[in-house]
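Missing here: one protein chain of the complex. Every other protein chain is in place.
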C-alpha cells in the first residue's frame, strides 16, 4: 500500500508541471460564462494547446489518438491542472468524457474517423441527450420516440439537462425505438447533428441563476440510420458501456475545488465576526471546519484507492457509490457551515467588498446538483444496499 | 390559545402541591431496584398513599373508582409529581395504565369487580404479555397459541419484555386462538393469573445491565374461558382500545427527567475540563446544550397541545407520532452530547467522586429504548407518512 | 390551559390563506423581486388587517395579541409574501401610515459585519433595532448599493457601509419587546415555510412517477416526508408557545423566543432543502418554485437573530435558571 508516485509517475508529473507552468500564464483571461460562444472559443484554445502538447484524450487509447494514460496518470493530470489553476474541460466535457469513449468502444470505423479527431483537437463540441423531464433517476423510462423511415430515424421528444446544447455540433442521443419492449430493451443510441432541422434549444436556468444547461425539443428530426451506434434497441447497453470508462476520476476536479472552498472558508472565518470575536475563535465552528477537511481528505484517499482498483478494470461499486453518497453529504454540510459562518454575508451570490463570499453561496446551492445529478443519493443507497450488500431488490 | 392554568386547574395544582410537600418527605428511601420484592412493597406503599388521598386512578372514570381527572389535570398531576421528586408509578405501571383501563372499557362487571380495586390500592401487580421474540414491530404477528379445552384455554408460547413479571399477580396476555384467520383476526385477550402452573419467568437483562424486564415461557398453561376479555378472536381490537386511553401524557415523566438531564449536563459542563477551560466555555457545546433544551421545551409545548386536543377525544396521530419520533432523536443527541462532554468520565455506569455521571451514561443507553420500544422510529415514520400524509401503504 | 387555536384563530389563518392564494401567488413574489413592490397589493395586505392585528381597536387595529400576529406570519411565510412585512407590522402604531399600507417600513437588527437590508429598496422608512433602543430613519436619506444578485431573488437587498442613525422611537422594555416580536414573527414565517414545503413535497411525491410508480410509494421518500412533518409539527408547538409567553409577558419569553428560532430555523432550512431534493432535477431548476422557499428560509434564518445565536441564548437562560 503506497501513496507516493512511482518513478514513472513522478516523471510524468514533473513534465506536466513544467508544461503547465509555461502554458497556463499565457492563456487569455476567461470570458464571461454567459457568453457561450466566447466560452466555446476559449475552451477550444485550451484544448488545442493540450492537443499539441500530447495531453488531449488523456485516458483514450493511443490507437485512437489519445495518450493512453493509466488511471493513476489521469489522476495526476487532473491534480496538476487544479494545482496550476488551469481551466477546466469546459464544453469539451461530453465529447471527451462520454461520446468519444463510447464511439471508441462501440462505434464503427467510419464513425470514429469522422468524429474522434474533432473531439481531440477541440473543434467539435458534443452535448448529451439522455435525461428527459419524465426520466430522471429512472433514465431507462425515457420516451423520446424514433420511428424508422427508410434509412432515417424520425425523432420526436424532449430532452433536459443537455449541457452546452446551445453551442454543440453533435448530441449523443438516446431514443426509444421499440415502445413495446421492456424499457431497457427498446432504446437506441444515435449521433444527432445539432444543425438538423426540427431542433429547438431553450436555455434552462438552474437555481444557481445560471443557464448552464438547456432543454432540447425534437420535432420530427431526421437522423440517418448510419448515425446509429451499436444495434437498434441495444442502446441501453451502449450507454452503460460509458460507465466502464469511469476510472474513479469523475469528481476529482470538483473535489479539489471543495478542498479549496474549505480552506477559503477557514481564511474567511478569521475575518468574519461572530459574537465577540472572529468566527475562527468559536470552537464549534473550528471543529466543523476540521471535520469537513478530514472528510475531504478521506474522500481524496478513497479516490486514490478507487483509481488504484480501476487500474485493473472498473472501479468497484462499493468505492464509487460510497464516494458519491458521502461526497454529496459533505458538500451539503460544507454549504450549511459556510452559510452559518457567513451569516448575513451569505445572502448574496456575488462577492462583497473584500469578502470572497460568492463561491461559498454558489457552493451551498451546488450541493444539490451533487446529491441529485448522476445518480441521486437515494439511488446510490439502493445500489449499495442491493448490489453490494445483497439485500432484496425493490420490485 | 393559552398556557396558563384555569382557575380550577390552579386549585387542583395547589392542593396537590400541598399534599405532595407533606407526603413525599415522609416516604421511606427507595430500596435497591435489584430487590424486586422490596421494590414492589415500596411501590405499593406509595400507591396506597395516593389511593387514600384520592389520586389513584387519576385518569380513570369515577364510576370505576378513579378520580376522573381531565387530561389537563392528569398532566398537572404528572408535572407536580416530578417537581416534588415523588416516586414513579413503578410496578403499578401496567395495571394502572393498560390492564385497568382495558377492563373498564371491555371487561365484564365481574372482571371489573374482581380486579380494579386491587390495581387502585396497589395490592395487585400486573405485567404485559404482548410482545414475542418473533413479534416486535409487527405485534400482530404473535404466535403464542391458545387451544380451547372445555371451559379453559391451554396456552403455549413465549412472551418477551414482560416487565415486572417476576413479581406480578396477573398478566394481560394476547394469544392466537385462530391460526388460520388473517393475523389481526385470530387473537384473543386473556387475564392470566401468574400463579398458574406452567409459567416460567426468566429475567431479561437489558444493555443497561439491569433486569428490568423478563421473558415469560408458557407451557400448556390453563386459563379459564371466564378470564377472556371481549370475544374470542377479537383480542386485537381489545388491545387497540388501550391506545385510545393515550392522552398525550405517556412520556411526560421521562420528558421531565430529560429536561433535568440537560440541566445537570449544563452544570457538569462548568466543572468538566475540555482543552484549556471548562466545557461550558466551548461555544459549540454550549449551542448544542441550548439546542437540546429548546427542543425539549418544544416537545413540552407539543405535549400540552396534544393533551389539549386529547380533551375532546384522542390525541391526533400527527401530534403523537411526531412527538415520539422527535423525542427519540433528541434523546439520542442528548446522549451523544453527554458522552462528548463527559469524555473519559463517560466510561462508567456509576457516579464518580463528585461527578453525577451515571445517569447520563445510563441515559445515553436508554435512548435506544425510546427509539425502539412502543413503535420504533421507523414505525412512527410509516405511520406519519401513510396515515397523516396519505402516502401509499407498504404492502 | 388550552394550548390550541381557538375558532377565531383558525378563521384568521384560513381567511389569510385564501387571500394569499388569490392575491399572492409565487409569481407575485418573483415579480416583486425584479420590478419592485406593488404598492396596490401592499395596501390590500394592509386592508386585510395584517399589520394592525395587535393595534387597539381605537387605532384601527383588531385589538389582538402577538399570538395572532404569529399565526398570520405563519401563513404569510408559507405564501412567500414579498416586501418588508415584519418591519411594517412592527411599525404599525409607531409610524404614521404603516398600518394602512400607505407607507412601507423595512426593519433591520443592527449587527456587526456587512449590513445588508432586505426590502429597503421598496421602503419609505427603516426601523433599526439596536440592543437598547429602536430608531427610525427615512429611507430616502440612506446611501446604499442595491445588491445585483441577492440569494433570494424575491427579496431585494441593499448594502450599507454602516447602520444609519435616526430618531429614537423606543427605549428599555418597549424596545426589548419589539426586538423579541421581530424575532418571533420571523420565526413564524420560517415555520410557514417548513409547513408549506412539507405539503409541496408530499404533493409532488404523490404524482411524480419513476420506475413505474409514484415516488411517494418508496419508503425512503416516505420517511423523508415523515421527518419533515415531525420537524414542522414540533416547531409549530415551539413558535406558538413562544407567542403565548410573549403575549403574557412571561419571564420565560426570552428563552421561548430564542427556542422558537432554533426550532423554526432548523425545520425551515431542512424542509426547504429536502423539498428541493425530493423534486430531483426539477427542484434544481429556476423555473420551479422549490428553490425560492430555500432561499427565503436562508434569508429569514439570519434576520433578527440567527439559529446559532438563539441556541446560545437558550443555553445562557438554561444556566441562569439553575442559579
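Per-chain residue numbering starts at 1, and chain names A, B and C are given in the order in which the chains are listed.
Simple rule for what comes next: a contact is a pair of C-beta atoms (placed from the backbone, for glycine too) under 8 Å apart; a residue touches a chain by one contact, two chains touch by 3 or more.
In this text, all values refer to a predicted model and were calculated from it rather than measured experimentally.
Asks: Given the contact rule set out at the top, which of the displayed chains would the hidden chain touch in the full complex?
Replies: Result: the unshown chain touches A, B, C.
Asks: If the hidden chain were put back, which of A:80, A:295, A:343 or A:362 would touch it?
Replies: Residue touching the absent chain, from the options given: A:295.
Asks: Looking at the whole complex, which of A:9, A:114, A:232 or A:336 touches the chain that is not displayed?
Replies: Candidates A:9, A:114, A:232 or A:336; residue touching the omitted chain: A:9.
Asks: In the full complex, which of A:20, A:99 or A:325 touches the chain missing from this view?
Replies: The missing chain is touched by A:325.
Asks: For chain C, which residues lie in contact with the unshown chain of the complex?
Replies: The list for chain C reads 218-220, 223.
Asks: Could you please point out the chain B residues that touch the chain left off the display?
Replies: Within chain B, the residues touching the omitted chain are 131, 133-138, 141, 160-161, 204-207, 209, 272-275, 332, 336, 339-340, 343-350, 352, 355, 358, 361, 365, 368-369, 371-373, 376-378, 381, 394.
Asks: Residues on chain A that touch the omitted chain in the whole complex?
Replies: Answer for chain A: residues 1-6, 9, 72, 75, 262-263, 266-267, 270, 280, 283, 286-291, 293-295, 297-299, 301-302, 304-305, 307-309, 318-319, 321-323, 325-326, 378, 380-386, 388-392, 394 touch the chain left out.
Basically, only the chains that are shown with their structure count from here on.
Asks: For the pairs B-C and A-C, output the one whose chains share more C-beta pairs in contact.
Replies: It is B-C, judged by the count of C-beta pairs in contact.
Asks: With chain centres defined as C-alpha means, what is the inter-centre distance between chain B and chain C in Å?
Replies: Inter-chain centre distance comes to 39 Å.
Asks: Would you please write down the residue numbers of chain C that are in contact with two or more other chains?
Replies: 221, 308, 312
Asks: Please set out, as single numbers or ranges, the residues of chain A touching at least two other chains.
Replies: Within chain A, the residues that touch at least two other chains are 275.
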